[in-house]
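Note that one protein chain is taken out, while the other chains of the complex remain in position.
Here the chain labels run A, B and C in written order, and each chain numbers its own residues starting at 1.
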Amino acid sequence: MKKITVRYFAIFREHAGLNEETLELDARTALDVFELTQNRHGSIEPTGHCKVAINDEMADWSSAVSDGDTVLLFPPVAGG
Amino acid sequence: MKKITVRYFAIFREHAGLNEETLELDARTALDVFELTQNRHGSIEPTGHCKVAINDEMADWSSAVSDGDTVLLFPPVAGG
Amino acid sequence: MFEVSNERIDVEQLRKGIKNPKSGGVCIFEGWARNQNEGRTVRQLEYEVYEPLAALEGEKVIAEALQKFPFLEASCVHRSGLLEIGDCAVWVGVSSPHRDEAFKACRFIIDAIKIHLPIWKKEHYVDGDSGWVNCERCSNALSL
Partner (left out) sequence: MFEVSNERIDVEQLRKGIKNPKSGGVCIFEGWARNQNEGRTVRQLEYEVYEPLAALEGEKVIAEALQKFPFLEASCVHRSGLLEIGDCAVWVGVSSPHRDEAFKACRFIIDAIKIHLPIWKKEHYVDGDSGWVNCERCSNALSL
């Protein structure tokens, strides 16, 4: 188990009803974190549209997560 | 012979030393006017780069000129 | 220069910021909050920006544009917070000796910003409803 801080943005934050939380998760990758928090953010389709960052750096869904990491879950962006 | 008013612009005007003049010319087309006034505007290469208008309408070098017309001789343009 | 601003974007100031005596061609793009989207009438827009990463990714986009289409000056500001119809949501300006690079770099920057930056747009409709743009398939399926 790893201690992971998960941050939710935009529609994920609204769905979760909170900005962030620290969880004990059995997660190897960013995708694992996404799937283990699905009941919070509510999204069923991560790859392709959603993005992820680990400790303020853009990451891939296959990127490994470590104990103490902060994982940022981004719904599809819409700048401009 | 036709009475043609010829107007010179930009470098043509500077070369001619005048804005316009009315001439009696043996001209059938705009190109004839260009060639008959060559000693005024000084250009040796009309087509492709220079343009011509007759009575404030853009014209082709092959356009016919009539007695009383005003022919505008335009050196290569450089707007913007 | 890339910035996120919670205040009204000062376009005159930004335009002055890309002045350069060697510049002959300037291309500016502005995104404005418009009153319609996909058949619905929009009353207000709201941008959520994750600033630390948006600033970093924004600077990267400008650096990449400079590599591809060398220019003299460029800057970009993106709004966060609540916008009224007609407000400027994003400003991109590029100045270069000739116009071709200015147009291409400006287009590259706005296209990349819309794809890469952690920025989300929420539309508030006149009927009182609201919705996050591009998010039809996220969360709705499992909505509470």
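Going forward, contacts are C-beta pairs under 8 Å (C-beta built on N, C-alpha and C of every residue); 3 or more make two chains touch, one makes a residue touch a chain.
Note that this is a predicted model, so its numbers are computed, not measured.
Student: Identify the visible chains that the left-out chain touches across the whole complex.
Tutor: Within the full complex, the chain left out of view touches B, C.
Student: Which residue numbers on chain B touch the omitted chain?
Tutor: On the side of chain B, residues 9-12, 14-15, 38-39, 41-45, 49-51, 53, 56, 58, 72, 74-80 touch the unshown chain.
Student: Could you please point out the chain C residues that touch the chain left off the display?
Tutor: 11-12, 15, 19, 21-36, 85-86, 95, 97, 99, 102-103, 106-107, 110
We adopt the following convention: only the chains that are shown with their structure count from here on.
Student: Just how far, in Å, is the C-alpha centre of chain C from the one of chain B?
Tutor: 50
Student: How many angstrom lie between the CA centroids of chain A and chain C, rounded to a whole number?
Tutor: Taking the mean C-alpha position of each chain, the two centres sit 25 Å apart.
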